[in-house]
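A single protein chain has been removed from this complex, and every other one stays in its place.
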Amino acid sequence: MTAPDLAAGTGARSPGYYLRLIGGQLRMSVLAALQYRLGFWTEGVLGVVWSALGMAPLLVAVEHLETVEGWTAWELVVLTGCFTLVSGLFGALIQPALNESMNHIRRGTLDYVLLRPADALVLCLVTAFAPWRLVEALGGLILIVVGMIEIGRVPAALDILSALGMGVAGMVALYAFGVMILCASFRAVQLQNLTFLIEAILDFARWPAQVFRGFLRMVFTFVVPLAVMTTYPAEALLGRLEGSTVVTALATSAGLMLVARVLWLRALRGYTSASS
Amino acid sequence: MSHVATDMSGETGGLRRLGRVTAAMWRLGASEALAYRAAMLVWILTTTFPLVSLALWHSLAGGGAIGGYGRAEFTAYFLAAFVIRQMTASWVVWDLAAQIASGDLSTLLMRPVHPLLHHLMSNLAALPVRMMLAVPLGLVVLIFVGDVEADAGLHLLLAPAAVLMAWLLNVSVQIAVACLAFWVTSSASLFELWLGLYMVLSGYAVPTGLFPAGLAAVVRYLPFHAALGFPVELTIGRLSGPEIAAGFALQLLWLAVFGALALWLWRRGLRVYGAVGA
Partner (left out) sequence: MEPVVEVRALCKQFRVPRREAGLGAALRALFRRQYTTVEAVRELSFSLGAGERVGFLGPNGAGKTTTLKMLSGLLYPSSGAVQVAGHVPAQRAPEFLRSISLVMGQKRQLSWDLPAVDTFEFNRVVFDIDARDYRRRLDELVSLLAVGEVMRRPVRQLSLGERMKCELVAALLHAPRLLFLDEPTIGMDVAMQLSIREFVRRYNVEHGATVILTSHYMEDVAALCPRILVIDGGQLRFDGSIEALTRRIRPLRRASVRADSLPSAEALAGMGRVVEVEGGRLVLDVEPARVPAVVQALIALPGAQDLVVQDAPLEEVMRELFRREAGAEPGR
């Protein structure tokens, strides 16, 4: 089998076109979201409430132990802020696109998405947004700022850059998993339930990576890099992240995206399209 | 669906027939469960949450017991939570709500068996398959982690009853929420509300006994705890006699409340369903 052409189907499309495409889709999603104004409450506010509720186990741990693996209470607030930010972005950007793509597959309307003159994967990943979930992301940002203020530390420019880099790497990893699940759902519609798996696992990113030992630590750093999504950005802001870790984290995410891309091209080749 | 013989010979005939039909539905449910093995696997993976929690609290308790739970106790707790969660889970809410919304419920209503019974059977029929996938996983973790501290005693005889009640409670809640689909479009998201609260307040993510004292007392009265925390603590032997009695009483109470609610909503909902002519 010849090496898959990773750029297959992209043709000569400028980045400007893709930006316009994303803009167009965003406009559609915002219009649809505004039709459903209740969404501010059900998706936005409720998202924040969920995040707060999810903090319960962490709070229990902090109450019984002074520090959790060397993280003080306010440092954990920063970590929780990173988590809430990632969770909100996931809910606003990745989850809706995944769900909508899977709806398309179930209804048989993915055909229309695939007929658009652009890279099919990008098309699927921008097919829907949930703007109200950005409220949650905003909440996370506020938590980070509050935490940093209480700790009394102003992060250096390099720290902020590292934190952003790790955040991006974390999002890329989440995108990669989303794509892998999408590919799986081509073959068996029931595998769409794997999105619940992502959400469930994501929950463990609330905890500092140091809490996990041995095998699980490996898994959560290199296979499902929860550490990269929350612990590393928080550590970067706290000035505790080493350069080598940054590099390996970026490499892990890039690797995952590569695997996802290959699986996607395979899935497209075997696409059967719901029968009419 | 296998052939259902109509037996007109009165009471015992009716019971025999019900038994036959129930068995047939069980077989069908089991076949369906096996057919959707991908969904099964996904389900199992999703509910391994307690096993990761196990690793988490096991590690946190490395420096000493937390609120009466040492490493071994945490292991026992979360393993039991994992298995009991598997046994008491159901997905009636999604299936039933979808059937109501799409009108597919009509086909079920035309069968000589109560639709709710159909859903119960489907759920139960999937149990062996779920256990087949879950138990090995639990055993592997057990061997891997090693130390387990649990009391084996007479209370173990009561455990199946508690688990059964927990299952019925879960199913009742799901049916009640699903019935809202007779009136509202997004009843499934209401269930997600319940599920979110369940994850935190039932003892799924962390034993309810570890909550701050006042809060713990309140949380342990709620239906969430009755649906998971109570059977788990009963199984690993952390409850005294009076506590066990109180727990069962609470289970009965919540089961009565949600069971009645579910049946009431079902009956009212059917009237609306018929009126709209779905």
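By written order: A and B. Residues from 1 in each chain.
Basically, a contact is a pair of C-beta atoms (placed from the backbone, for glycine too) under 8 Å apart; a residue touches a chain by one contact, two chains touch by 3 or more.
Just so it is clear, the structure is predicted and the values come from calculations on it, not from any experiment.
The chain omitted from view is touched by exactly one of A:Gln25, A:Thr42, A:Thr72 or A:Asn99, namely A:Gln25. Not every partner is drawn; the one left out touches chain A at residues 8-9, 11-13, 17, 20-21, 23-25, 27-28, 31-32, 35-36, 107-109, 111-112, 114-118, 120, 268-273, 275-276.
We take it that only the chains that are shown with their structure count from here on.
With each centre defined as the average position of its C-alpha atoms, the distance from chain A to chain B rounds to 30 Å. Partner chain A is touched in their complex by these residues of chain B: 36, 38-39, 42-43, 45-46, 49, 52-53, 55-56, 59-60, 63, 66-67, 189, 193, 196-197, 199-200, 205-206, 210-212. Here chain A touches chain B in the complex through residues 42, 46, 50, 53-54, 56-57, 60-61, 63-65, 68, 188, 190-191, 193-194, 196-197, 200-201, 203-204, 207, 211-213, 216, going by the rule given at the top.
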